[in-house]
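Heads up, one of the protein chains got dropped from this complex, but the rest are sitting where they should.
In order of appearance the chains are A and B, and numbering begins at 1 in each one.
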Amino acid sequence: MDLASLIFWIIAVVLVAAALVVVGQRNIVHSALALVVVFAMASGIFLLLNAEFIAIVQILIYAGAVTILILFALMLTRIAGQRVTNPNARPLAMAVALVVSTLVGLGIIFAATVSQFAQSAPAAQLLQGTVCSLPSNNVIAIGQLLYSPSCYSYVLPFEIATVVLLVAIVGAIVISREEE
Amino acid sequence: MGLTLTHFVVLGAVLFCIGLYGALTKRNAVAILMSIEIMLNAVNITLIAFSFFNHVKPYANLLTGQIFAIFIITVAAAEAALALAMIIAIYRKRQTVDVGEIDMLKW
Partner (left out) sequence: MYGLYEYAWLILAAPLASFAVIVFGTRMADLWSRHHGQTAQDYAAYLREADPAFAAWETARGSGGHGEQQHAAQAAGHAGEAAHAGHGGEAGHHGDPYDDDPTVPYLTPWAKLSGYVGVVLMLLSCLYSWVLLFASLGLLPGTPRLPEEGITLFSYTWGSDAAFQPYTIAFHLDNLALAMTVVVTTVSLLVQFYSQGYMAQSAGYARFFAYLSLFAFSMLTIVFAANFLVIFVGWELVGLSSYLLIGFWINKRAKPAEERPAPSSAALQAFVMNRIGDVGFILGIMILFATTGTFDFATLAGNGPHGVAQAFAGNQALLTLAMILVFCGAIGKSAQVPLHTWLPSAMEGPTPVSALIHAATMVAAGVYMVARTFALFSAAGPQAFEVVAWIGGITAIFAATIGLTQTDFKRVLAFSTISQLGYMFVGLGVAGTEIGPGAGMFHLFTHAFFKALLFLGAGSVLHALHHAMHREVQDMRLMGGLARFMPVTAATWLIAGLSISGFPFLSGFYSKETLISLAFEHGNYGLWAITLVTAGLTAFYMFRAFFLAFGGKGGALGGIWGGPYRGEGTPHESPVTMTLPLVILAVFSIFAGYWVGFFQYLDPHAPLLDLGKIFSDGLTWLGVALSLLGIAWAYVLYCAVGWERVHKVVEANAVLRFFHRLLLHRYYVDTLYDWIVRYVVLGLCHVAAAFDRFVVDGIVNGVAGLVMELGSGLRRAETGKVQAYMTVFFGGIAVFAVVVFVLATLR
């Protein structure tokens, strides 16, 4: 077993375990803390896949910002005297949810591994526009892909994403503002 | 035995299912949000794995999967901010974050 596999399995096990803790914990603060572990482990997976930039962003945004946000929300919506802060639905609903999610997961796994769709390699297709050869530095490569004015790039989606963010900021302020 | 795409896809699938299960069973709205974040991360893992294992010539160095992941993270961040804002707004109105009691969609 090579080093990469070893690291993968360690991270994968921790990741799944932490996710199960998030879902299973009855105290919501514990769930939130386990969520940090999930994000961190996911970042490790990204590193294994040579996606350094995204790994860093994952740590910054998810493990940092989103978690803090969630914790703040928990703090603001705390209900006094509630012992189980992270309750579950009725057993029947849980059974249904279990069956549904299992079937969905099995479907995905089946499609990705066993079925003939997994075997058939995608055919090469002609790409419109100039493709610049990207440098091996992941951050530079992504930067070039996002902003390059001359080569094939994602400038337009990027700009749209910025608008989405802006709208989200404004919307969040408007929604959560306390009415006088 | 090296790592193959299948490893990552299956990992993503398992993670997605855990998140889905959480989203379907949890009653605290914040917990549902957390489960959704797990699902998004599962998708990100799958996308980046596709990007890594893509050997088809013109696409191989385009890092399309990573770009997708970046957008997903962007949108997820926006979504988290909005969702939490809504949860807080609902909490102010109803003094609860239990989705079992929030049935405003019912006509």
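Heads up, the rule we're going with is that contacts are C-beta pairs under 8 Å (C-beta built on N, C-alpha and C of every residue); 3 or more make two chains touch, one makes a residue touch a chain.
Predicted model, so just to flag it, every value in this text is computed and none were measured.
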*Shown chains that the omitted chain touches within the full complex*: A, B
*Per the definition of touch given earlier, which of A:Leu6, A:Leu60, A:Val84 or A:Val99 contacts the omitted chain?*
A:Val99
*asked:* Take the complete complex as the reference. Which residues in chain B touch the chain that isn't displayed?
replied: 20, 23-24, 27, 32, 99-100, 102-107
*Determine and list the chain A residues touching the chain excluded from the picture.*
89, 93, 96-97, 99-101, 103-104, 106-108, 110-111, 115-117
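Simple rule for what comes next: only the chains that are shown with their structure count from here on.
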*Report, in whole Å, the distance between the mean C-alpha point of chain A and the mean C-alpha point of chain B.*
5
*asked:* Applying the document's contact rule, which stretches of chain B touch chain A when the two form their complex?
replied: 1-3, 5-22, 24-31, 33-35, 37-38, 41, 44-45, 48-49, 51-52, 56-59, 61-63, 66-67, 69-71, 73-82, 84-89, 91-92, 95-98, 100
*In their shared complex, at which residues does chain A touch chain B?*
1-2, 4-5, 8, 12, 15-16, 19-20, 22-23, 28, 31-32, 35, 38-39, 42, 45-46, 48-51, 53-54, 57-58, 61-62, 65-66, 69-70, 72-74, 76-77, 79, 85-89, 93-94, 96-98, 100-102, 104-105, 108-109, 112-113, 121-122, 124-127, 131, 133-134, 138, 141-142, 145-146, 152, 154, 157, 161, 164-165, 167-169, 171-173, 175-176, 178
